[in-house]
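Only one protein chain is missing; all other protein chains are in place.
We call the chains A, B and C, going by the order they appear; numbering starts again at 1 in every chain.
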Amino acid sequence: MKIAITSSGDSTDAKFDLRFGRAAYFCVYDTSNGSTQFIANEQCDAQGGAGTKAAEKMIELGVKRIISGDFGPKAKDLLNQFKIQMVMLDDANSTVGVIIDKLSV
Amino acid sequence: MSVKIAIASGKGGTGKTTVSLNLFHHLKTQATASVQLIDCDVEEPNDALFLKGYKKQSEEAIHQMIPHIDTSQCTFCRQCVEYCEFNAIVVLPTANFAEVNKSLCHSCGACTYACPVPEAIIEEAHPIAQLSCYGNCEHTSLVEGRLNIGSPMQTLAIKELLKSHHVNADIQLLDAPPGTSCPVVATVTQADYTILVTEPSPFGLHDLKLMVALMRELQQPFGVIINKYEDNFKALDDYLAAEKIEVLGKIPFSSNYAHQYARGALLDDIPDTITTAYQAIITHLQSKLLQYA
Amino acid sequence: MPRRRRLRKIVAPPGFKGFRPYGHIKNNRVVELNYEEYEAIKLADYDNMNQEEACKLMGISRATFARIYESARQKIAKSLVESCEFKTVFGNAHLDDDWYVCNACHARFNLPDDNSKDCPICKSDAIEPIIKKMK
Partner (left out) sequence: MHEITILSGKGGTGKTTITAALTALADSAVICDNDVDAADLFLLLQPTVLENGVFTSGWTAHINDSDCSQCGLCFEHCRYKAIELKDGSYHINPFSCEGCRLCERLCPQEAITSTPNSGNQWFLSDTANGPFVHAQMGPGEENSGKLVSFIRRKAAQEAKNRKARYLLSDGPPGIGCPVIASLTGTHQVLLVIEPTQSGWHDAQRLISLIRNFNIPISAVINKSGINQMVEQEVEQGLKRANIPLLAKIPFSRVAREAMLAQKTIVDYAPQSEAAIQIRRAWNYLAQRAQE
């Protein structure tokens, strides 16, 4: 299964990003082989519609679960329609790596 | 032929509403032509608060046309997504999914043009604001636009408001929103002449300068009314003289009148000094009215 | 940075969308009652709990409970006296159908497919719905 984690940088040492649509990067973690892939969020500075565009990208990537700080109403609606699991963590100080470690235990 | 006069100011609280209402009131008593007040401050309309004698005559919605994608017709070619500059459209070919986000759409029509299928995108009306008419007997004296809370489409609401058939008097006073950005442009560009209301303070002067720059760039004729006038702020007089800006009048500061404003009783027992000031302004304005009518 | 919202647990959402007064002169006034305000009234005045128990159940401090409860009473009083309709609105409660909270790691999540019933982060099975559904 593919899990996306919002990240403020392009490595597992980067801090978890609490924003979804305006996160700097998405880390796509594949549970089948433990690989991670970092995708830059082109829309993070978009003037509007960043959340829907991010959700659109997640759907295209075939992600089944997204871990972020919060989801805006537009993104929530869209992800709900595609049965993608949303997980909200209040963990501003963890790195992406720490969150992945939690997942693989 | 009707004349439209906009009342604007860069800064809020300089007295746009007070001046608009007073001009309306004094014009009504002095002029034979019909006069209407149009409240274009759709975010915070409050002219109606002060015109207690008038009854609400009618109310209707102002609409925005927002496209709807019919997924049974759509071929999911994503052409509309490509055309939409506002990120308002989501199309997922793999999932047969296509949707327009209403709060992001600017109604530019690019998607309907982009779409190769004739009936796949159809525009539907969505309410974004309320238009209300106030008056007595048959005549409508005040037309107010009121943006629905949470809607970001103030400029569109103003444009639609000014197009309404209810706006029809010989002299139309447009009470503009504060600031110098697009909602203000939408108001003053519809007007034949604009009155800038300022106050003698550093804030007032700074914002007046911005407003003057805007009016010059728009090439719209304008004049200035100094509200709450007191003698101790020379920088404003110097600026107006140096820039050769026409001063239509000065309304003296009156603390009694400020108390009256607070109560909402702007048009009862107007102090004589103030009435005199407005009568002078109207005399001054008459030449403009003739020029632009 | 998004603001952290304190979670307010709502045990059962109201089974209605609002109340309307009857036999009065029509007006357009509406009072909006938040779900959490509804819940506060229900716990305190229907289930007869004391504030101590009620605030624990809602997962909020006692002061916050008192504030919500007071506001609920004022709104209901206003609605009665001024004969205005009242509506229930979401307020600060998470009322999405299937949102859960993990008691072990405090992650909040939804369960779009019904297969897994464990916390997606720590795999704990100590999860509970943020709102128990009305049966």
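Throughout what follows, a residue touches a chain if its C-beta (ideal position, glycine included) is under 8 Å from a C-beta of that chain, and two chains touch if they have at least 3 such contacts.
Predicted model only: the values in this text are computed from it and were never measured.
Undergrad: Of B:V35, B:L174, B:A191 or B:L214, which residue touches the hidden chain?
TA: The one listed residue touching the chain not shown is B:L214.
Undergrad: Can you work out which residue in C:K78, C:H106 or C:K123 touches the chain that's missing from view?
TA: Candidates C:K78, C:H106 or C:K123; residue touching the omitted chain: C:K78.
Undergrad: Just name the one of B:C40, B:C74 or B:A110 that touches the chain not displayed here.
TA: Looking across B:C40, B:C74 or B:A110, the contact with the absent chain belongs to B:A110.
Undergrad: By the contact definition given up top, give the residues of chain C that touch the hidden chain.
TA: 1-3, 5, 67, 70-71, 74, 78, 91-92
Undergrad: Residues of chain B in contact with the chain that isn't shown?
TA: Interface residues of chain B facing the absent chain: 10-14, 17, 43-44, 46, 49-50, 83, 85-86, 106-110, 113-114, 147, 149-152, 154, 177-185, 189, 201-203, 206-207, 210-211, 213-214, 217-218, 232-233, 258-259, 261-264.
Keep in mind that, in the parts below, only the chains that are shown with their structure count from here on.
Undergrad: Nearest whole angstrom, what separates the Cα centre of chain B from the Cα centre of chain C?
TA: From the centre of chain B to the centre of chain C is 40 Å.
Undergrad: How far is the middle of chain A from the middle of chain C, if each middle is the mean of its Cα atoms, in Å?
TA: Here the centre of chain C sits 28 Å away from the centre of chain A.
Undergrad: Would you pick out the residues of chain B that each touch at least 2 other chains?
TA: In chain B, nothing touches at least two other chains.
Undergrad: Touching chain B in the complex: which residues of chain A?
TA: Per the touch definition, chain A meets chain B at residues 43, 46-50, 52-53, 55-56, 59-60, 74, 78, 81-82.
Undergrad: For chain A, which residues are in contact with chain C within the complex?
TA: Touching chain C from chain A are residues 18-19, 65, 67, 69-70, 76, 80, 83-90, 92, 99, 102-103, 105.
Undergrad: Which bits of chain B are touching chain A when the two form their complex?
TA: 86-88, 90, 92, 94-95, 97, 99, 101, 103-104
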